[in-house]
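What you see is the complex with one protein chain gone and the rest in place.
To keep things simple, chains are lettered A and B as they appear, and every chain counts its residues starting from 1.
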Amino acid sequence: MTVTQPAPALPSPELAEPRRLLRRPTSPRGAWAWMTSIDHKKIGILYGVTSFVFFLLGGLEALALRVQLGTPDNTFLSPEAYNQMFTMHGTTMVFMVIMPLSAAFVNYLLPLMIGARDVAFPRLNAFSYWVFLFGGLFTYSSFFLGGAPNGGWFGYQPLGRNMSGHNIDYWVFGLQILGIASLTGAINLIVTIINLRAPGMSLMRMPIFVWMSLVVQFLLLFALPIITVALFLLMFDRLFATNFFNINAGADPLLWQHLFWLFGHPEVYILILPAMGIVSEILPVFSRKPLFGYRVMVFSGIAIGFMGWGVWAHHMFATGIGPVALSAFAASTMFIAVPTGVKIFNWISTLWKGKIRITVPLLFAVGFVAMFTIGGLSGVTHAVVPSDTQQTDTYYIVAHFHYVLFGGSMFGLFGGAYYWWPKVRGHLLNERVGKLHFWLMFLGFNMTFAPFHLLGLQGMPRRVYTYPTGQGWDFWNFVASIGSFVIAASVLVFMYNVWASRKNPKAGPDPWDARTLEWSAASPPAEYNFAEIPVVTSLDDVWHRKYTEDERGRPVLRERRTDAEAHEVASADEPEERPDIHMPSPSYWPIFTALGLPIISYGMIYKSWIPAALGGIWTLAGIYAWALEPQTAPGGHGHDDHGEGHGAAGGPEGHAGSGSGDGDATPGDPEPEPVPAGDPA
Amino acid sequence: MSLDVATPHAGVAGGHPPTTTGLSHEKIGMWAFLGSECLLFGGLISTYLLYRGQSRPGTITPPDVFDIPFTSVSSFVLLMSSLTMVLALAAIQRNDQHRLRVWLLTTALLGATFVGGQAYEFTVFVREGLNLRTNLFGSSFYVLTGFHGVHVTLGVLMLLSLFGLAVRGRITTAQAETVELVGLYWHFVDIVWILIFTLVYLIP
Partner (left out) sequence: MRRIGWRAQGGRAALVSLAAVVLAGCAKVAPQTTLEPKGPIARQIDNLIDPVFIVAGVVFVLVQALVVIAVLKFRDRGQEEPEQIHGNTALEIGWTLVPAVILLLIAVPTIKTIFDLSRPAEASDTLEVTVTGHQFWWEYLYEDSGVLSANELVIPTGRPVELTLKSVDVIHSYWIPALAGKTDVIPGRVNRMTVVADEPGEYPGQCTEYCGASHANMRNVARALDAADFEEWLAAQQRGPATPAEGSAAAEGLEVYGNRGCAGCHTITGVSEGKVGPNLTHFADRGTFAGSIFENNGENLTRWLTDPQAAKPGNQMVIPGVPLTPEEIEQLIAYLETLK
């Protein structure tokens, strides 16, 4: 089954006669190739690189905070600078690092994991990325245009509404733009997962990472509009003096909090579930046994997705919502720990009685389990509402969410980076350097954030630019600040690893002896992913193609007896000549259209209505041109035929298909295979 | 099954190559998008309902300005536009190009009439002293109905675009689904209006 859905695109292609100036890119090279690419793999790499740069920026912000707080009564940062730093650190890490890093993984891997050639809407995919990039750049431009956002990443009202300057406006518009990126991505990926699975891949044969991503996309779909509303209300209050958060008009500040947290709580599951999916992929491979309780892992992920909608007011336990509401949310918050806890035990059971290869991906995955457990336990203590009135808005909370978001999400994402690096780049990252990275990061992370539990319980509030000596906080703040630099060192080690390993030998399609479909494609995969769309007969299809089980349930290599031959099985898919497969053509409409959004935003912020309107027209023009452009350029020609079907990593891969035809349909098989009864779950 | 888009939608009527569900990507995508729009309007409606009756005493209230008969007429106009939308889809499904154009244009005009009616209504309200800034009612009312109006306007733009393409013979039975999806959006916008009309105008 293919992705080149001949969209019921509005016109027939003749209408999109390119005028000479606007001729559609056919075999772009270099930077232009990246700017017009609609290949999910390139887009995944773009997401990954861009998010990593934002990670460095967010990290620098964190270091600034920790330098300021390393000693009492410090003057390294002024209060205003500090408030901008902590606002941008949170906003960056949540919206410009963890979310797009997860998008990087899902973009690159999803089609490969489900046996597709690309996502359902390749140009929309590119659009999502460019909108993300422009949204991030737009928000950061505020540093040079009067000051960065300074109302906290959570933007409580009426503080934000009344703040002078444009700092808050950049936050509002920046988040709106970033929201569009995530929303369009969500629609795209939902359709992809539902509609583009290879024949035989029923839902319960999908890799667990795909399942977690599906839940995440639905959470995005439904949560983003809510923060969109909140941001519009704030935007109108600031631009047009509406009354949504105007106390004098009788407004209720809690409206903001309810809207924000109705988004905000599902958001944290958006942040953690992809990493949980990654961990669920890594542990089985390096334990050489299946994920323990695949079905339960799927259902607990879905349960978390649903239950996550019912806990939002646990962020508001000190606001005076009354004992009934407090009790209801205490209960719901406690019980969401059940499906979460189940996952921890299932992961441990995956390791248990395995044959564990202690590689860097495994270390990060195990680190995730250990650190997330700590964050989860502190989370349960927050649910004890009366105690939460002591904990909330202190460093104890900061400890909790860094344990789940850094010790959790980031560790999972780093593990995924090491795990899938050979697939994307064609070679492995250095194992020894990777282990140094892991242990240094593990040490630095715990040194920084473990003390926060204590600081919070000892009464240190959040979001304070300084504290006096004599509170008993001096020592642990100092330790934490040292720890933050250890983390920074570990990040440098990672960057060194990326650079130093670039000439490593080719890894081949399946260096880890893994289980899922992406490992049957080349490393890196050809533009079209699979020469023939695979037919899937079970969960962990690639594993079962390599191994059968003996009477004691232990894996036995099929037919071929050596690793090299096993790898041959996995790579049997790769023909020598590029097969005749049509792929959607590159396009510049996605980046063009995306550019309209910051134009509108700059116009609106400065109340220059003409530029804002022009930006709107720009965007609309881009959408029209895009809609009228067929997914594949007429004839599908114009690509150069390189002959070697598998592009070198990172290079533009133009491929010719000549003539029309059934290039990418599975021969003689127009319909999805009926799903055989009973998966070997 | 041919997947070459160089030839206009070959072969299968409706021209859909196999997808896992049998539905086209666009259709699932539109439903997903509309799902998210439910939450958008849900948020705006909730804001309106939260602030209902909370405006400072002595400032303008709904009964002071609402003209239910007028709004009922424009609501009816919008409702009828959903009917004409259905007729447009039925027309293209049996390749009746003429009626496709007639009903598409009619739907667009009815939608534009609705928006015109809203605009007129708003100018009256403003003259009577209710604007965005007046009080909680003014802010929440205009933002809610304004967002809806923008959605209708974008729908009208899409309909006129379809009409333009139809006039140039670019819409065949193979593109019937596009008409269907624009129709889905249009019906959604209509249903949201029914909700708004009921909650904001009719229920005191």
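Points worth noting:
Definition applied: a contact is a pair of C-beta atoms (placed from the backbone, for glycine too) under 8 Å apart; a residue touches a chain by one contact, two chains touch by 3 or more.
Given the structure is predicted, the values throughout are model-derived calculations rather than measurements.
Within the full complex, the chain left out of the display contacts the shown chains A. The omitted chain makes contact with just one of the residues A:25, A:147, A:253 or A:579: A:253. In the complete complex, the hidden chain is touched by one of A:35, A:145 or A:370, namely A:370. Although one chain is not displayed, its contacts with chain A can still be listed: residues 78-80, 83, 151-152, 156, 158-159, 162-163, 247, 250-254, 287-290, 292-296, 318-320, 322-323, 326-327, 330-331, 334-335, 337-338, 341-342, 344-346, 348-349, 351-358, 362-363, 366, 369-370, 373-374, 377-378, 380-381, 383-394, 435, 439, 442, 446, 450-451, 453-454, 457-468, 470-473, 475-476, 549, 552-556, 681.
Convention: only the chains that are shown with their structure count from here on.
Centre-to-centre separation of chain A and chain B, using mean CA positions: 33 Å.
If you check the complex, the residues on chain A that touch chain B are 1-2, 4-13, 15, 120-121, 183, 186-188, 190-191, 194-197, 201, 221-226, 228-230, 232-233, 236, 240-244, 249-252, 255, 259, 582, 624, 630-632, 634-636, 660-665, 670-672. Across the interface of their complex, chain A is touched by residues 1-10, 14-21, 23-26, 28-29, 32-33, 35-37, 39-40, 42-44, 47, 50-51, 54-56, 132-133, 135-136, 138-140, 143, 147, 161-162, 165, 168, 170-171, 174-178 of chain B.
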